[in-house]
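The other protein chains are all here in position, but one chain of the complex has been omitted.
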Amino acid sequence: MFGATGALAAARGKHDIVTFAFFAAFTGVGGGTLRDLLIGAPVFWVARPGYLIVTLVAAVAVWVLGPRPFRERAIAWLDALGMAAYAVVGAAKATAAGVPPLSATAMGVLTAAFGGIIRDVLAGEPSILLRREIYLTAALLGAAVFVLSQWAGLSSLAAGLAGFAAAFALRAGALVFNWSLPSFRGRDDGG
Amino acid sequence: MFGATGALAAARGKHDIVTFAFFAAFTGVGGGTLRDLLIGAPVFWVARPGYLIVTLVAAVAVWVLGPRPFRERAIAWLDALGMAAYAVVGAAKATAAGVPPLSATAMGVLTAAFGGIIRDVLAGEPSILLRREIYLTAALLGAAVFVLSQWAGLSSLAAGLAGFAAAFALRAGALVFNWSLPSFRGRDDGG
Partner (left out) sequence: MFGATGALAAARGKHDIVTFAFFAAFTGVGGGTLRDLLIGAPVFWVARPGYLIVTLVAAVAVWVLGPRPFRERAIAWLDALGMAAYAVVGAAKATAAGVPPLSATAMGVLTAAFGGIIRDVLAGEPSILLRREIYLTAALLGAAVFVLSQWAGLSSLAAGLAGFAAAFALRAGALVFNWSLPSFRGRDDGG
């Protein structure tokens, strides 16, 4: 839900309603679709179209309401909530399916980030992979905290809350303080 | 078949024959491949390489014949036939696999449009998602008409013809009259 809303908001631009809904659907369910394909589970929204309906209703609502409520800042914060939730949900579904911890962590990152990456590639815009922001890193932290907490014996709920909090806190810090990691080229210059 | 031909034609450009065939194959079987992955069916062309052979023979034929016969207009009409056929075939395969109506409609749209979208993304060209044309909308109409007609009790053949006719008619209208849907930004300007 959070993810659909936040991600959807980013699907703005000069699109008609059908293309708009297409982008929203890719963003909302793209990451989870890839995760399900990779772990060999039935793709979550195919047999239960409720997910698709939520995404499409949200797309229509956004389109009808118009762009005014969409201040960049509010979108970024909604998206941070969605990213943190997806990172944990993605990793949780993978561990529940018997996937080893490292792969489950990767599934959390893919679930959180891949929908938005695909949307940006399809839209011809630079994705979060090319913007020097702490986004993938926050998803990675959240998924890793969840997987490690669960492995250390915490309940799924406690591990999920810990992972969500870690991912959201790191992303929030990045949004507030413009944190970024050193780049490869940066090393080059320094060395 | 139509789809392979029409879509293939669009895979022109400064490519050698192998890359050309690669683009043709992606366009021809890409949408159906994604559909099969999503509904959990064996990917249609893997066990029966006849589909791949048709695509490759068509690619070689086009490449050898050269670009002269490829007037933009003729390509667009062939592509419209292919799109309408793929929208119905994609939705029909999904309903036959027990997929619910809304998801089956989405499968029709993906089958019809995804091959071309992938081709354009790989070629670094703006895809139909970015051109303000009625294309996705026509595929959506065709798939929806098919699914609704079948649900209303029509035979698969009758529903298929209805869906095909609806998709093709809408796309034909868009080609002839340059129809387009209002855009999100358009609303912004107006409100």
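Note that the chains are named A and B in the order they appear, and that numbering of residues resets to 1 at the start of each chain.
Everything that follows uses one rule, which is that contacts are C-beta pairs under 8 Å (C-beta built on N, C-alpha and C of every residue); 3 or more make two chains touch, one makes a residue touch a chain.
As the structure is a computational prediction, the values presented were derived from the model and not from experiment.
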{"item": "Residue of B:37, B:76, B:97 or B:154 in touch with the missing chain, whole complex considered", "value": "B:37"}
{"item": "Residue touching the undisplayed chain, where the options are A:47, A:61, A:96 or A:130", "value": "A:130"}
{"item": "Hidden partner interface residues of chain B, rising order", "value": "12-20, 22-23, 25, 33, 37, 42-43, 45-49, 52-53, 63, 66-68, 121-124"}
{"item": "Residues of chain A (touch criterion as defined above) contacting the omitted chain", "value": "37-40, 99-103, 106, 109, 117, 121, 126-127, 129-130, 132, 136-137, 140, 180-185, 187-188, 191"}
